[in-house]
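Then we have chain A:
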Amino acid sequence: MPQAVPLSWYLALSAVLFTLGVAGFLFRRNIVTMFMSIELMLNAVNLTFVVISYRLRQVDGQIFTFFVMVVAAAEAAVGLAIILTVFKNRATLQVDDLSTMKD
Partner candidate 1 sequence: MQHLWIIPALPLLGFLIDGLAGRRLPKTAIHAVAAGTVALSFLWVLKTVIALQPLQTAHVERYFDWIRVGEFRIGFDLAADRLTAVMLLVVTGVGLLIHVYSIGYMAHEGGYYRFFAYLNLFMFFMLTLVLAANFLLMFVGWEGVGLCSYLLIGFWFRRKSATNAANKAFIVNRIGDFGFSLALFLIFLNFKSLDFGAVFNGLAGWRADTGMGTLTIIGLLLLVGATGKSAQLPLYVWLPDAMEGPTPVSALIHAATMVTAGVYMIARAAPLYLKAPIAMDWVAGIGLATAFFAATIGMVQTDIKRVFAYSTVSQLGYMFLGVGTGAFGAGIFHLVTHAFFKALLFLGAGSVIHALAGEQDMRRMGGLRTKTPVTFWTMLAAAAAISALPFTSGFYSKDEILVSAFHRSPVLFWIGIVTAAMTAFYVFRAIFLVFFGTCRGEAHAHESPPVMTLPLIVLAVLSLGGGAFQVSKWLRPMFPETASPENPMLLAASVGAACGGVLVAWVLYWWRPALPDIVAARLKWLYVAAVNKYKVDEIYGAVVVRPLVAVSREVLWKGIDVEVIDGAVNGTGRRALGLGGLLRLAQSGNIRSYATWVLLGAVSLLIALGVLGGVR
Partner candidate 2 sequence: MNYLLLAAIKAAVVAGVLLLTLLYLQWVERKVIAHIQVRLGPHRVGPHGLLQPIADTLKLLTKEDLLPPGVNRFYFILAPFLAISLSLVSIAVIPFGPDVHMAGVRTSLQLADLNIGVVFVLAISSLTVYGVVLAGWSSNSKYPLLGALRSSAQMISYELPLGMAVASVLLVSNSLSLRKIVETQSGFYGGFFPAWNLFRLPFPQVFGFVIFLIAVFAETNRVPFDLPEAESELVAGFHTEYSSMKFAGFFMSEYANMITVTCMATALFLGGWLPLWPVSLGSNYAPAAVFGAAGAIAIYHGLHPARKRDRRSLQVVGALLCAAGALFLIPAIRTLVEPLFWFLAKTGLLLLLFIWVRGTLPRFRYDQLMRFGWSFLFPVAVANLMITALLVALVG
């Protein structure tokens, strides 16, 4: 076993996580879960940012990750508010029941 972890491992990990996120978005039927899958993808991308910033010995990558976090927070707030509204109007979170723009 190598003494140091190859970068490719980290990147592969992020790839796997990203794919999992996509899968979740494709196959889950609950809006909230799909939303969480998006967060998962974001995290995967964040990991690559940090890895590359480690590789380049520059803090910028981490800063990008930081901004991704901020945006994710804003997104979560608004998105969940929207979900609340949707639930109020439709009384369901199943995306397949939400395929029309107005009832």
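Picked so that all candidates are chains of the complex that A comes from, given by their letters.
A few notes on this one:
We take it that contacts are C-beta pairs under 8 Å (C-beta built on N, C-alpha and C of every residue); 3 or more make two chains touch, one makes a residue touch a chain; residues count from 1.
Computed from a predicted model, the values in this text were never measured in an experiment.
Checking the candidates 1 or 2 against chain A in this complex, the single touching one is 1.
Remark: chain A residues 22, 25-27, 29, 34, 95-96, 98-101 touch candidate 1 in the complex.
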